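Of the protein chains in this complex, one is absent; all others appear in place.
Should a chain be cited, it is by its letter among A, B, C and D, assigned in written order, with residues numbered from 1 in that chain.
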Amino acid sequence: MTAAADIAPDMLKAQADRLFLRKRVFNFGLPALVIGYLVYVFFAFDVPGLWDRASFENGQTLVRDSYSYKTHVTRNNSDASVSIAIEGERKGAYPEGEAPDWVTLGAVTVIDLGDGYEVRFGPETVEFDIPDYGTIRATPSRSAGVQAELPPGEMPEWINASKNRLAVTTDAGRLTVTRSRSEVFRYFTGWELFWFTLDSPYHGVGPGALMGLAVQGEAGAIWSDFWNNAMWRHKDVAWAIYETILMAFLGTIGAAIVALPLAFLAARNFTPMRVVRFGVRRVFDFVRGVDALIWTIILARAFGPGPLTGALAILVTDSGTFGKIFSEALENVDSKQIEGVQSTGASAVQRYRFGVIPQVTPVLLSQILYFLESNTRSATIIGAITGGGIGLLLTQAIITQKDWEEVAYYITLVILMVVFMDWLSGWLRRRLIAGGGEGARKPAAKPATA
Amino acid sequence: MTDLSAASHTVTQIRDEYVAMTRTRRMYGGLLLILFVALMVAGFRTADSRNAGSFADGWQRIFDYPAEVVAEAVEKAANLPAHFVTFFPALVETVNIAAAATLAGTLAGTLLALLSTRGMARWPRAIPVFRRIMDIFRAVPEIVIALVLIFVLGGGPVPAMIAIAIHTAGALGKLFSEVNENASLKPLEGLQSVGANWSQRMYLGVIPQVGPNYVSYALLRFEINIRASAILGFVGAGGIGYELRNAMSWGQGRYDEAAAIFLLLFITIVVVDQISGQLRDRLTHGAAL
Amino acid sequence: QEQIDEFRIGILGGENAQDRMNNNQCLADYASEVLGVPVKLFAPADYNGVIQGLLGGTIDLAWLGASAYAKTWMSDPEAVEPVLVKYNTDGGYGYHSVGFARKDSGITSLDDMQGKVFGFGDPNSTSGYLIPSIEIPQATGATMDSGDYFGEVKFTGGHEQTIVAVNNGDVDAGVTWADGLGNWEDGYNSGALRKAVDAGLVDMNDLVEIWKSKPIPEGPIVLRKELPAEVKAKMTDLMANLHEMDQDCFYGVAAGEAMAFKPIDHEAYEIIIEARKSKSN
Amino acid sequence: MLRIDKLTKRFGRNVAVDAATLDVDKPCMIGIIGRSGAGKSTLLRMINRLTDATDGRIMVEGRDVTQLRGRDKRAWQADCAMIFQQFNLVPRIDVVSNVLHGTLNRRSTLATMFNLYPMADIHRAIDILDRLGIAEHAPKRAEALSGGQQQRVAIARALMQDPRIILADEPIASLDPMNAQTVMEALRRIHEEDGRTVICNLHTLDTARRYCDRVVGMRDGRIVFDGLPEQLTTGVAREIYGADASFSEAATSTEIDALDATTPLREAKALV
Partner (left out) sequence: MLRIDKLTKRFGRNVAVDAATLDVDKPCMIGIIGRSGAGKSTLLRMINRLTDATDGRIMVEGRDVTQLRGRDKRAWQADCAMIFQQFNLVPRIDVVSNVLHGTLNRRSTLATMFNLYPMADIHRAIDILDRLGIAEHAPKRAEALSGGQQQRVAIARALMQDPRIILADEPIASLDPMNAQTVMEALRRIHEEDGRTVICNLHTLDTARRYCDRVVGMRDGRIVFDGLPEQLTTGVAREIYGADASFSEAATSTEIDALDATTPLREAKALV
C-alpha cells in the first residue's frame, strides 16, 4: 500500500505499455509460429498436389457402395449363358434359371433398370435404352472386338468406348461389353442378404411372418440360417469381435499382473537401490517404446499368428505402461498407513497387503479399466496384423477395396464395440471404486501417464 | 454422539451382524475371485487354442526373431550410420505427422470441449451432440480412418495426419472437458456481465484457467501420436513406419536397415517422452504458462 | 513315427480375409478327414505373418508367393519344402508382372516413362517388386533409383493400391500381376486388374499396358520340412487330387479357374532367390 | 431513468422474484436488503440480463431491456456494470487486463484475442486503478491480490465499462471489515463524483444505512420496503428479515466499530 506513493501513475503507465507490448509479441508470435509450422507442413506434405490427386469419385463410390449393393447380370459371350449374382459373388448367385423380377430370362434377356432404362442381351447384340438419349447397340465378336453404335451427336462422357470394350455408366445402372462378356450392374439401396442368403427359405420373409414361423418351432432353423449366412457370416463376425475383446482382456489383465510386483521395484520408496530402480524403469521404457504392433511381429515367430500372439503383444507393451503408472502411484502412497501396520509387527508382505494395496487399488483399478477400453481399439489393429479379430476383417475389406457395405458394417461394429467397452469400463469403475468421488474422477485425469 | 444408537445395539447383535457381513463378503469375494480366475483361464485357453502356436511351445523361441535381426545388424554394423542418414527424412515426416495432427487435434478438441461443457457451451442443448461426436471420434481406430482416406486421397502423410488428428480431437476433447468442469465459472459470469461475446468469454475467461492443463495433456498426446504415426506408416501412410515395414518384411538381407530404423524411431520416442515429461512436470508443478 | 495333434494351414493375403477362410474351409475339412487331426486356418493380413509362422514351426502348410518362398528359404533353408504349384488352364505355371499406365497420359511404353513417377506394389511381392526391379533395369539400361531413369520410384503398398494410384494419377505407371491369358480389356482372365475391373474401380479402356515380364513361376505350396513324412505325403496327395475330388473346392482354393496342383521342387525358384539376393544389402 | 415493472422470476415452482416494481428517476445509491434467498441476487442478475426474466419489464429510456437479444443485449450489459460477491475476475491474468475486460463489448473479438487494446484504454485503466488506490498492483496477477484489492479491481473493471448503472451483488460479503469499508467508500465516491446510479445488495442493515440514499427491502421475492435509510427502524428490519424478537442487528453487522468492541475479549482470553 505504501509503495503506491512512490510509484507515479506515469511510470505505471509506461510499465503497463511494456507489459502489453510483451503480451502482443507473445500473442502474435505464438500463432505466427503455429501458422508458420502449418505452412511448412502444408508444403512438406504437398497438400496442394494432394488436392489434385484426391479422387473424390473414389470417395463417392465408397459412400454409395457402403449403403447399397449391386446385382451383376452377366452374359458369357462365348456360350451365351446368363448368370445373375448379388455382388457378383458365387454365394450370392441366383440358382440357374431363376432371376429377380426385373430380369426376364429368355432368348433375349431383358433387364429392366427402371425409369425407362432397359438393357437387352440379344443373341448377337446388346441394346441399352436410355431415355432422353436413345438406344446404344453393341455387338461383341471374337474377331472384330466390340462394335458400338451410338445415337448421333457427340459422345457423352459417361460412355467410354474403345475397340474392344464399351462401358456405359448411368444412374440406373452400369453396362460393360467386352469380347468375352456383357455385364450389367444394377444398384440397390440396403444391405442385401444381410439376414438370409438366397438359398435360405426365409429369404424375403417379413419380420412378422418370421416371428410366426419361429413360434411354430422353426426358431432353430431360422437362427441357423441367419447365423451361418454365407454372405455376411454373422458367426465369424461374432467370433472376431469376441477374439478382439479377448485379446484386450487377456493383454490388459495379464499386463497388470506382471506390472504390479515390478512396479514396487521401480518405486523410490520401496526400492532404495538406485541401480535396480533405474534398470527396471528402463525396461519399462523399452517395452513401452516399442509399440504393440512391433511386438506382434516379433512374437509371431514364436507363437505364430492368432489371438494369443496379439494378447501377448498387448501384455508386453502395457506391462511397461502399467509399470510406470503403478510405480508413480506407489510413490504417492501415504507412509503413515504403512507405518501403522508396521508398528504391529507385520511382515513385509503383510505391510504391502494392508498398508499399500488398499491405498493404490482405486488408482490401479481405474487405470486398468481405462486401458481395457483403449486396448480394445489397439486389439482391432493388432488383430489385423496377427490374424484375428474384427481388425483383420476390417482391414482386409478395406484393402481389397470392394464390398464397402462390409467395411461400413465392420466400422459400425468396431465403434459399437469400443463404445460398449467404454461404457462397461466406466460402469465397472463406478461400481468397484465405490464411495470415491475422488477415485471416480481419477481415471479421467490419469490417462495422462499413459 | 452416537451413543443413542449404541444403546439399542447390544454387542452380540453387532458381533452377529458383522460376522454375517464378513461371511457374505468372503463369499462374494471368493465367488468373484473364482469367476475372475475362471475367465482368465478360459480366455487364455481359447486364445491359446485359436492361435497357430501354443504358449507352452513358443515361449522359448521368443528371442529367435530379435536374435536374427540383431545378428545381421551387428554383422553389418558398418552400414548403420549410412542408414541413419537415409531414413532421417522419413523420421522427420513421421514427427511432422504427429506434430501437425496433435496441433490440429488440440485445436479441434479445445473447441469440442468448450462446446460440450456445462456452463460454457455455446448451445447448451447441443452438448449431448458434441459429446457423442467426441465418443465416435475416439472410438474409431486411426487405422480405419487412415485406410479409408488413403483410398480417397492416395497414400502419403495427409491421410495419416487427418486420422490421427480426428482421434486426438476426440480423446483430448474428453480430457479437456473434464478439465473445464473443474474450472471456475465465476470469471465467465464476470465477463458476461460486461457484455463479452462467447468467443471472448472462452478465450479470456476459460483458456487462462485451463491452459497449463491443456498443454500438458497435448504434450502427452504428442508422445502417443508419434507412435501412432509410425504405426500408420505400417499400413502405407508414409514416414518411418513405412520404411520399417518394408525393411522388416523384406527380411533376411535388410535386417540391418530394420535395426537402424527401429533404433532411430525408438530413440525419438524416448527423447520426446523425456522432454515432454519434463515439460509437463514443470507445467503442473510450476506456475506459469 | 512321431505324431501331430493338429494341422495348421496359413493362407496369404490378396482377398478378403473372410472369403479366403471360406474358400479354404473345404480344404481344411478334407485335410482333417485325411489326417485325423483338427485343422486350423490362419489368414494374417501380412505375408510376413505366415512366413514367421512357417519359420517358427507354427504353420504347417501354406501357399506362398515365389518371393515369399525365397525369403523363407533364405531365412532358413531347412524350414519348408515346396511340393506343388498351380497349373493354369493353358498348362503353364507362370504368370506375369504387367506394367501399365493411363491411356490419356500418352505413355505407351517404358520409353515414355523417363523422368516420370513409377510405382511398385509391396516390396515382398514377386510381381509387384522383385521381378520388375530386375527386368525393367535390363530394359531401360538404368537403375531403379529415383532420379536415375524414372523421376521417382515409390512403393504403393500392394497391387490394389498400385492400380488405384495409377488410375488416380498419383503415379504415372505401376506394376501388378496378371495371368496374361484372355484380353487386356477384361483385365486378363485373372489377376489384380481383373478384380479391380469387376469391382468397378477402374475401366480398362482408360489403361494401357506398357510392359510385361517373362513368365514368373507361381508360388509353391509348401510344407514344413519337420512334419512326419506320412503327413507330408497325405497332404501332397490330397492337394494334387483336389481338382478331381471337388471342382468347387479346387476353384476356391486356387482362387479361380486353374488346371490342377502339380509337383514342383526348389530348383524352379533358384532364379527368384538369386534375384532376391541381388536386392539385399 | 430505470423502471422495473412487475419483474418476476420463477425457478420451477419457486418464485425467486415476485412482481418487483421499482422506479429510479435520478442517479442515486440504492441498497437492497433482505435475508438469504429473498431474491436480491436474482433481481440484479435480471437487470444485467445474466438471468432471463420470466415476466415483467425493465424499462430504460423507453426500451424494454428484457427484450434485447444478441448484440443489443451485450451493449446493455456493457452499460450496466455488475460487481460480484466473489469478484469473478480471471485469476491467472494480470490486473490491467482484467480491468480492460470492461471494454470488451466495444472491441472486436479478434482485437481482444491479440490484446490489441488502444493505448488510451490502457492508460485509463491505470488511472482508474489509481483512483481506487491499487495502481501499483497493475502488473500483478489478479489471484495474487487480497480480497479487498480484488474487489476494487472488479470495481475498476466496472468503471472501465463507463456504465450508467453499477450493480453490486453483496460486494463486501466475502471481505473483512477493513476491506469492506474501503470498498463501500469507493462505491459511494463513484456515485457521488461520477453521478452513476449504484444498486447494491447488502446483507447488513448498518452498511445500507450508512452508505445508501435509499433502501429497498425484499422478502420472499417481493419488495416489502422502499424508503429512506432513516425510515428503516428495527421494527421494519424485523419485518424484512422475518425475524422474531431475538433479532439483533449486531448479529448481521460487519462494521469495524461493532467488531472492535469484541476483539479485546479474545485477546484477554489468550492472556489468561
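Simple rule for what comes next: a residue touches a chain if its C-beta (ideal position, glycine included) is under 8 Å from a C-beta of that chain, and two chains touch if they have at least 3 such contacts.
All values reported here derive from a predicted model rather than from experimental measurement.
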{"item": "Omitted-chain contact residue, chosen from A:15, A:83 or A:337", "value": "A:337"}
{"item": "Contact partner of the left-out chain, one of A:346, A:415 or A:428", "value": "A:346"}
{"item": "Touching residues (missing chain, whole complex) on chain A", "value": "336-337, 339-347, 349-350, 353-355, 358-359, 361-362, 435"}
{"item": "Hidden partner interface residues of chain B, rising order", "value": "1-3, 5-6, 9, 11, 14-15, 17-19, 21-22, 26, 29"}
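Note that in this section only the chains that are shown with their structure count from here on.
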{"item": "Separation of chain D from chain C in steps, with touching chains one step apart", "value": "2"}
{"item": "Comparison of B-D and A-B by number of C-beta pairs in contact, larger one", "value": "A-B"}
{"item": "Chain A and chain B: spacing of chain centres that average the CA atoms, whole Å", "value": "16"}
{"item": "Rounded Å distance between chain A and chain C, as computed from the means of their C-alpha atoms", "value": "27"}
{"item": "Sequence positions of chain D contacting 2 or more other chains", "value": "97, 113"}
{"item": "Chain B, residues touching no fewer than two other chains", "value": "50-53, 58, 61, 64-65, 151, 154, 235, 248"}
{"item": "All pairs of touching chains, each written as two labels joined by a dash", "value": "A-B, A-C, A-D, B-C, B-D"}
